[in-house]
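There's a structure below that I have some questions on.
Every protein chain but one is kept in place in this view of the complex.
Residue numbering begins at 1 within each chain, and the chains themselves are lettered A and B in the order written.
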Amino acid sequence: MPTLVTDHWYDFRDLSNLSRVILEGIDKVAPYELAYIVAPIIGFVAAFVIFVLPSQLFVGVYGERRIIGRMQARKGPNRVGPFGLLQPVADALKLLQKEALTPTAADKTLMWAAPVFFVAPAVLLFAVIPFGPRMVFADVPAGLIFFIAVSGLPVLAAFIAGWSSNNKYSLFGAMRIVAMSISYEVPLVLVLLCVVVFTNTMSLPGIVEFQVDSNLWLIFMQPLAFVVYFIAVSAELNRTPTDIAEAESEIVAGYLTEYSGMKWGLFYGMDIGYALAAAAFASTIFLGGWSMWGLEQWVPPWLLFIAKTHLFYFVFIWTRGTLPRLRIDQLMGFAWKFLLPLAVFNLFLVSLERLWWNESDLGGGIVFIIMAINIPASAIAVYLWARFLGYKPERIPTRPRLVREAGGYVPVEDPAAGGQ
Amino acid sequence: MSEIVQSEPFVMNIGPQHPSTHGVFRVKATVDGERVVDAEMVLGYLHRSMEKLAEERTYTQNIPFTDRTDYLSSMSNNLGYCLAVEKLAGIEVPPRGQAIRVIMAELQRLASHCMGAGAFANDTGAWQTPIMWFMREREKILDIFEMTSGARLTCNYMRIGGVAFDLPDDFEEHVRALIGPLRETIADGEGLLSGNEIFLARARNVAVIPQELAVNASLSGPMLRGSGVAWDIRKADPYCGYEQYDFDIPIGYQGDAYDRFIVRLEEMRQSLRIVEQALEALPGGPHSTEVPLALRPPAGEAYARIESPRGELGYYLVSDEGPSPYRFHIRPPSLINLSVLKEMTVGGSIADAIVALGSIDIVVGEIDR
Partner (left out) sequence: MTRWWTGEELAEAAERLVPGSVARSTATACILEAEHAHEALRALRDDPETNFAHLSNLCGVDQWDRFEVVYHLQSLERNQVACAKVEAFDREEPSVASVVDIWHGAWIQESETYDLFGIRFEGHPNLQRILLWDGYPGHPLRKDFLAMPGGLQPGLNEFAGTAAKPEPPVRPVT
């Protein structure tokens, strides 16, 4: 792959140069083993300092509140620091000072342990995400499996939190999050299986390479997979419209009801962390990761990647600011009756196409044919399956009937039949 | 399946501290998993025994009490009480006073429905956005109240025989500046929610009240109209000259939570129409008649009711020719609308129960008094 990135340490288009230089320097002066210890620290610090922490604080905490504020006709945080930019810091300081209450009847050990269990996987998730062509902390061959496995862990922590709080709302939240996770994990894994079948690799850098080589992002080749992934992941992350596990109007705060202070802060911060990880994962898999049809030659690829991640995250914020919340039975039904068959259909379609690709001699251009097939096929599949399930858009009145005179009863009408 | 999986109902307290009970109100819901099998309400957290207190104070001194019953629509409460006293004592209100009362009552209805519709959207999970939009408009109405009466929430503006003060000079200008943006906000809220698939899935066919039950359970206001009963006291029993104004009664289709929501939004539009007409035809003259401060109405009783934002707000007064009412009874629409809570919630899920409760649009100050 042609790239303009040089190997000079000051070439910030690829930050792995810098870490390589540091490691080589250490290697010269220090014992051999030290480099192995320093390398993960550098990777960790780099990933956190460049991406996770700023994103979490300034996009997740500050940006989300500002954007939601814009949507809700209010200002959002604007008091602490310039434009309120120091609000996340102030929040963290406030949370640190607050008392972390533990109810008497709670299981104290588990209640304290749950936030820790919740935080740890979030840190692990970014290990396999490629930030740039060579900027991947751990190039695990089965990175996709690693990601799915690790991103399933916080559900356990949330369940521990809900169970140990000894509160009925918490228990409801815990049960709901487990039910949701079990339901939505299935279509989620199935659509990722489609990606694996199509790209022939499980490594995340490999998937990005595939998209760079074919000059087309997977979102265009597999739109259905993307849609299913987006819905499933937003359900797993408890983002509105699917935030039933901490639905504040129903069960107060779900599994977080009894949490306060920094114990709550860890949950809150890491919720954003998981959302960012999911956004990063989605932009890696479906939006071409750090690639941008040649633009990555000029703009640092890791900046492109961060931009895509935040774009994806913005969609999360957007849905949160506009959509009402579904009920749990509707959500579960949606996962099993709608997303799962679509994911299976997509897997079938993609496997056929992959077979055809292997057999045919059309070369790389075949992906454009596949795109031309898949986009209408997905739309038709969604439409037909919805019709099959009995959903048909009915004309539901958005305005009530108007009468001039009071008195008497106006018979109940079937709104589908007529009315205003 | 039920032989293998055994489940056992347990009691969950929704409230008194809960984001969706709109005050200190508690529902003891017996739930079997997510399904509500029984719902019992526990009231009285805000009980101040106003009816007893009012028996010790003069008729005029009681007006501030009525502010504090339904604190989201204090103007309407003032109005209902003043009408009852006027009916008891046979006092006529000059035309300007009546027109001012109509404008204030309709602005109050707008402010209250802003809150009601927004809070209902919040209950369905439309996280804060619609309520903030509506609150922005409600804020302007409260500014107008502050400009007129000096208070935003507990206005204490109506008096027996009229209103406390005449309107300020720039009142009309401010109200006219409010109407356009409020229409847009109503349309925005409707665009965001009314046709929304998720909102429909949450609110349609939830907490259905059939027509017979709605009438038999003495419901009133948007709850009654949502069930398709064309009943509005402003039309049926006009007070304060409502018969001069041209407006329609919105009624729902099948009596579910969604119908009550769209009825509220449409009522806001109709209220705007009334405000416009009342501003057009605002008569001159005095705003109030002279009424002795220590009013001693003749012995007797009077029941006067108005269409408050929440329904039929009635005041039943008994006089024994004393300076204070012998009996002062408020017919609270929220309380009586709540009486069907069990019918609305049992059988649905907890999420539906919250939507049902939100669609009643209760104010706990009025329920407990």
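Methods note: a contact is a pair of C-beta atoms (placed from the backbone, for glycine too) under 8 Å apart; a residue touches a chain by one contact, two chains touch by 3 or more.
This one's a predicted model, so the numbers in the text were calculated from it and none came from an experiment.
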**Request:** Check the options B:13, B:61, B:218 or B:244 and report the residue that touches the missing chain.
**Result:** B:218
**Asked** Of the residues B:151, B:201 or B:318, which one touches the chain left out of the display?
**Response** B:318
**Prompt:** Which is it among B:101, B:159, B:269 or B:305 that touches the chain not included here?
**Reply:** B:305
**Complete:** Out of B:56, B:92 or B:170, the sole contact with the unshown chain comes from B:56
**Request:** For chain B, enumerate the residues touching the unshown chain of the complex.
**Result:** 43-44, 47, 49, 51-53, 56, 213, 215-219, 229, 231, 236-238, 299-303, 305, 312, 314, 316, 318, 320, 324, 326-327, 329, 331, 335-336, 338-340, 368-369
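By definition in this document, only the chains that are shown with their structure count from here on.
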**Request:** Spell out the residues on chain B that touch chain A in their complex, using ranges where they run on.
**Result:** 10, 12-13, 18-20, 34, 121-129, 132-133, 136, 190, 192-196, 198-202, 204, 210-211, 215, 225, 227-233, 235-236, 248-255, 259, 262-263, 266, 349-352, 354, 358
**Message:** Applying the document's contact rule, which stretches of chain A touch chain B when the two form their complex?
**Reply:** 68, 71-74, 168-169, 172, 240-241, 243-244, 247-252, 320-330, 396-415, 419
